[in-house]
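To start, the structure under review is shown below, and the notes come after it.
Yeah, one chain of the complex is gone here, protein chain that is, but the others are all in their spots.
Think of it as A, B and C in the order they're written, each chain with its own count starting at 1.
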Amino acid sequence: MQTIVAVLIDGLSYSSYLFIVSVGLTIIFGVMKILNVAHGSFYAWGAYAAAYFIGLFHGMGFPHWFGFVLIAVSAVAVGAIIGLAIERIILRKMYEHEEVHILLATFGVFLILEDVILLVFGVNPYFAYQPMALLGSVKIAGVTRDVYSLTLIGLAIVIALACWLCLARSKWGKILKVVIFDREIGLAMGINVNAVYVYTFVAGAMLGALGGAAIAPTLSVSPGIGIDVIVLSFAVVVIGGMGSIAGAIIGALMVGLLRATAVHFVPELELFVIFAVMAAVLMVRPEGLFAPARARRI
Amino acid sequence: MRSLTGDRTVRGVLIGFTLLAIAGFFLPAWIVNNVMFGLARGLAVLGLLVLLRTGLVSFGHALYFGLGAYSVALLEQLAGVTELVPRLAGAVVVAGGLGWILGFVLRRYRGIFFAMLSLAFSMALYGILVKTESLGSTDGFSVSPTVLFGWSPETRHVFLAMVAAVCAFAAIVVQVYLASALGHLTTAVRDNEIRVEYLGYPVARSIHTTYVLSAMLAGAAGGIMAMALGQVDPDSMVNWTVSGELVFITIMAGAGNVAAPFIGGVVFEFIRTYAFELAPHAWQLIVGATLLAIIFFLPNGLWSLIEKPWKKLEKRRD
Amino acid sequence: MLEVHRIDVDIASVSILRNAALDLQAGQMVGLIGRNGAGKTTFLRAIMGLASIRSGQVTFDHADITQAPPQRRALLGIGYMPEDRRLVPSMTAEDNITVPAWSVGIPDQEDRLAWIYDVMPETKVFRHRPASSLSGGQQKLVALARALMAGNRLLLLDEPSEGVAPALARRMSEILHTLKDDGLGILIAESNVRHCADLMDRMFAIERGAVESRPLRRKNGGTVPVAGAIPVADASPAGVPARASGELAGDST
Partner (left out) sequence: MHSMFNRVHRLALGLGVLATALGPYGAVTAKDSIDVGVVAFLSGPAAGPFGVPGKNGAELVIDAINAGTLPAPYDTAGFAGATLNPIHIDESGGNAKQVAEYRNLVEKQGVDAVIGYISSGTCLAVTPVAEELKKLTILSVCGTPRIFEDGDWTHIFRTQAHAVGDSIAAALYVRDNFGDVAGYTGINQNYAWGQDSWKSFSLAMGHFVPKAEVSSTPQFPKIFAGQYGTEISTLALDDAELVHSSFWDGDIEAFVVQAKVRGFFDNKQFLSTVGASAIDSLGSEFPDGTIIGTRGEIGILVREKSGPLNTWFVNAYRERYGAWPLGPSYQYAQAVLALKIAMDKAARDHGGFPTQDQVIAAMKGLSFETFAGRIELALGNGHQAVHPVGYGITRWNDETGEPEVTNITFYPSKCIYPPAGKPSLDWLAEGMPGSDC
């Protein structure tokens, strides 16, 4: 019983983290049809920026809670600066290219950003545990857990709701739907598709960076952290259905809970199960469990 | 006309690889090594090129590359095999076998779904290897030097010649395949699948055949890599970044000719070696920047640099 | 109002339009007639900025819009209705119609919508239904309504009566007539002029990417000569074959 509760809680907090990272990827794919490998870099940069600034401001005597502000600021700044730069400098010139070229270009950007991290932040790991330490711990079903990881669950819910409201309830969401459905018809109807792409990419980048920034306090932030994250979020997005936010939720929950179960019972299968499920879903429902309404011409 | 160009390519491949094998005896060891690594990668890229002609891009070809490499390592661990021929055969058979099985599934997929399913399969293998102690976990295995019919040569030059022979053979097989009716069919599938289907040709089967061929090439490539390097491990052989690198070399090389992958593979190996030497903290940056430069300025790959003057020359001759 | 000066358009380095030219005044309805694959759709897309023009010029109200970003057309009052309608299936009819209003930021969008419903009362009936639940003909009407939302000066209609029932086609002609009388310029690309030949002020024939002005044949058999018109011998409406039924398949829901 205790173990089941532990699996649930571990799985949920891991899922939340996966969701926050993956939702940006799925949004970018949905709108721009770009599978962005550089998403792993947004994550890494978000984590580095947050860890760096939390360490810096903590050293200057700022209170612990200020870390939360820094997490948000880091995510927004990283997304805005790096996201905008990539869209403007690289992707803008590539929309007419073949899909595989765009994918590879994002891979190139990923490689470049991996090393720029080293050049900017050096090779030493960063720690930003202050926000996590501030929130302390709570005992659930006999296991003590950090409140911080639990708040990630809350953050994931807030982000999911915000995305849903934005897409389903706002004028913006409807414009986005038109572009998702058909870029050309959007243009013909006066939508500045380039602007939509910029906003989408920057928003997606911010979400990716937020994933990194939010998880930074629980990690040693060190070079290479983006490599595993990117395939994990691919798995999440593919399982749920590429381009679907509900799908990202389902995908993250499945991956998170599966992994937690594996770690508790058969640790050797921890990684395998994730990709086995990804393959299985692709085989049974290639569009993903929560495929968005297919871009079927009616 | 087409068979004529085919002949010319075959001749070019034969001459090129023969020269390379001979040159190998005069090159310093480190260049021999890099050329071998480059040829091994080139062989896997040749597999991707075959798929690309069908319009498919696999983001998980490290599955077969790694499988080939691990076949060589495990053959040695379990049965003490160090002979070149059984090692290579093992790599090709294991990779081709799995390719044949997975092909039944993958042949139904196109575009991004094909890429993602390939990725999933390769990462599943990665997940198993990394977490299983008896399979070497993250360490992998060492591979002892390859023996050639009971003879273990002092230098690696002989081995380079063997690798060159294998690559030449593979390139010619692919060239012949692409020129065959089945090969033409795959290209037609890329251009208009439905039309091919209407004409009554079995699209799924031709994709399946191509896929198995591609898996065998990547398996051989991994096997050669393991032998050339003397080491296998999941991060360098099976992780998604390896698949990414292979696709990168495919684009860098260009899909115009069966010789292109080998040129691309060798160039990549030298770029990496020098990038690493000049800037150990920024070698990925250099590789990434090269990738972007190729995509932007040389979208048809290095081969277009060779092809253009060649075509000009031919025109003049005509 | 709209002038297309000798444009060349390539798609994937295949020449689609060569020296294509056409002009249109406010309150005029002009037909662009040609068989399937002649380049009608590309011509309209080039005007909309969706296909890039290699050489030549497009002006609207004497302003050069050849290289202007595509979305600027809607702002200028040009509405476009693609042949295959392309409504967003998950959105309601009204949301589909209102899209250009949101993107362009039409200040009197309520009035405009009311006016559209006034011209096409039938669309008002199913305005709250998702586009995916509408019949092909209904979707055509919604697509026209959507084009009207931004297109208060010029309409570019790609095969408006294609694949719809004769009754609806007649109704479409009626609507277009009203719009023309309201002063809109209308350019209709058709492979079959039967339904709106009456309304046409001028016609241009398009064949293998070249556009030529040509006499209009009235129902009564007479012709209305157009200044500078060059008669095209074998391109009479009757000579335009009906489209292969297989190609219609994609158009029905």
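By definition in this document, contacts are C-beta pairs under 8 Å (C-beta built on N, C-alpha and C of every residue); 3 or more make two chains touch, one makes a residue touch a chain.
This is a predicted model, so every value here is computed, not measured.
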Message: I'd like the shown chains that the missing chain touches, ordered by label.
response: A, B
Query: Which one touches the absent chain: A:Leu118, A:Ala246 or A:Leu289?
result: A:Leu118
Statement: Filtering A:Tyr129, A:Tyr197 or A:Phe234 for touch with the omitted chain leaves A:Tyr129
Touch with the omitted chain, as defined above, among A:Asp10, A:Glu87 or A:Asp182: A:Asp10
Query: Among B:Ala29, B:Val105, B:Ala204 or B:Ala293, which residue is in touch with the absent chain?
result: B:Ala29
Sites on subunit A contacted by the missing partner chain, in the whole complex: 2-3, 6, 9-11, 13-14, 118, 123-125, 127, 129, 132-133, 135-137, 142-146, 148-149, 215, 218-220, 222-225, 259-260, 263-264, 267-268, 270-271
Query: Residues on subunit B that touch the omitted chain in the whole complex?
result: 23, 26-31, 33, 37, 130-131, 133, 137-140, 142, 144-145, 225, 229-233, 235-237, 270, 273-274, 276-278, 280-281
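The working rule: only the chains that are shown with their structure count from here on.
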Both-way neighbours, i.e. chains that touch subunit B and touch subunit A: none
- request: Name the chain whose C-alpha centroid is farthest from the C-alpha centroid of subunit C.
  value: B
Message: On a C-alpha centroid basis, what's the spacing between subunit A and subunit B, in Å?
response: 33
- line: Check: subunit C positions touching at least 2 other chains come out as none
Sequence positions of subunit A contacting 2 or more other chains: none
- prompt: In the complex of these two chains, what residues of subunit A are touching subunit B?
  reply: 35, 37, 90, 93-94, 97, 99-101, 103-105, 107-112, 114-116, 118-119, 123, 227, 230-231, 234-235, 238, 242, 267-276, 278-279, 282-283, 286
- prompt: Where on subunit B does subunit A make contact in their complex?
  reply: 57, 59, 105, 109, 111-113, 115-117, 119-121, 123-124, 126-128, 130-132, 239-241, 244, 247-248, 251, 281-285, 287-292, 295-296, 299
Task: State the interface residues of subunit A toward subunit C in the complex, per the touch definition above.
output: 171, 174-175, 177-178, 181-182, 184-194, 293, 296-298
